[in-house]
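Here is the structure we will look at, set down as structure tokens.
Heads up, one of the protein chains got dropped from this complex, but the rest are sitting where they should.
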């Protein structure tokens, strides 16, 4: 139960939020949720003893994605004097990262039965979709 | 509804989590929630037109706290080879930051009727308490 | 005098660095330098007393750019299992952010004689060019 929705309701520019309000809220939430899943999945992969060498690509992409999703969430939270060109470019980078990393996690969820990769792949999918939906609402 | 709990359940070292499990989960959640409230409150303050000069200290402390809470949440999420000395020092920095910034926000919530500062002060209080509770569980 | 060059020389995949080696080094350096200038410029603007309301857009874009440049620098530093699609998208977001924020800073450097905005605009220009140069070397 985060405070994001209350924060945006009390924002002095709340009548003027970027894109569709629900798409914005979902995307902020998905970005931060995904950043947390990535940080945790990189760390869980690192704890997998002798399997670690097979998870190197997964760890690396998780680290990138944790950073990218977090920053995208921060840019989205800011609603004062938004530059839509910057926002759009960052959303596109975030969607690309989530697609690439989600595919990698999904592979380990299936091939090695890694449950943390399965949960993380779910976060990735949700975040990629939320970014794409918000991008579409910005274009409209 | 974040995936943190599922991620920690599927972590290869899940039987060996830092401190009390519930205190750990609450603290991770409070850190990221607070980081988001701080980022949003700094931005909302920045959108307050002619009031901005009175909110400079609030904005600055919010920016510090957004960074500090986020990093504390990341350190807590990592459960492979935790160094308790590092964790403890970072939790203490986070609690100190949340106390200082929470007082500042509370002042603007009361004095200027700033609703975003009131919500943010709530996030700060919860995060400071969660850090202190986890610190106490580590000491036990 | 940072350690980046030594770190990349001793990297186990140093024969296989992303793009042109010098363009990569310059871009990493420019991203972190720019992230620092942005953080400092946002803070300096915030310290400008009664001028702060005129600097709101500059502060906001500086905050976005600090986050975006830092993350781009981190993604570039990582040379194990690089995903070029992700890297390229993040470099494009970084160049777009640096162009937008650099224009804003340049305006305050000229119109209000803000020296910190002038220095920061220099960092932005260098970072945008370094990203574009590395992008070109990746395409080659």
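A few points about this structure:
A, B and C label the chains in the order they appear, each numbered from 1.
Note that in this section contacts are C-beta pairs under 8 Å (C-beta built on N, C-alpha and C of every residue); 3 or more make two chains touch, one makes a residue touch a chain.
Just so you know, these numbers come straight off a predicted model, no measurement behind them.
Shown chains touched by the hidden one, complex as a whole: A, B, C. Annotation: of A:26, A:43, A:104 or A:132, A:43 touches the absent chain (contact as defined above). For the chain missing from the display, the contacting residue among C:48, C:64 or C:132 is C:48, taking the whole complex into account.
Although one chain is hidden here, its contacts on chain C can still be listed: residues 2-4, 6-8, 10-13, 28, 32-33, 36-37, 39-41, 43-44, 46-49, 66, 70, 73-74, 77-81, 114-116, 118-120, 122-123.
The omitted chain makes contact with chain A at the following residues, 42-43, 46-47, 49-50, 52-53, 56, 59-60, 63.
Interface residues of chain B facing the missing partner chain: 56-57, 60-61, 63-64, 67-68, 70-71, 74-75, 78, 80-83, 85-86, 89-90, 92-93, 96-97, 100-101.
Keep in mind that, in the parts below, only the chains that are shown with their structure count from here on.
Computed from the mean C-alpha positions, the centre of chain B lies at a distance of 27 Å from the centre of chain C.
In chain A, 70, 74, 78, 80-81 are the positions where the chain touches two or more neighbouring chains simultaneously.
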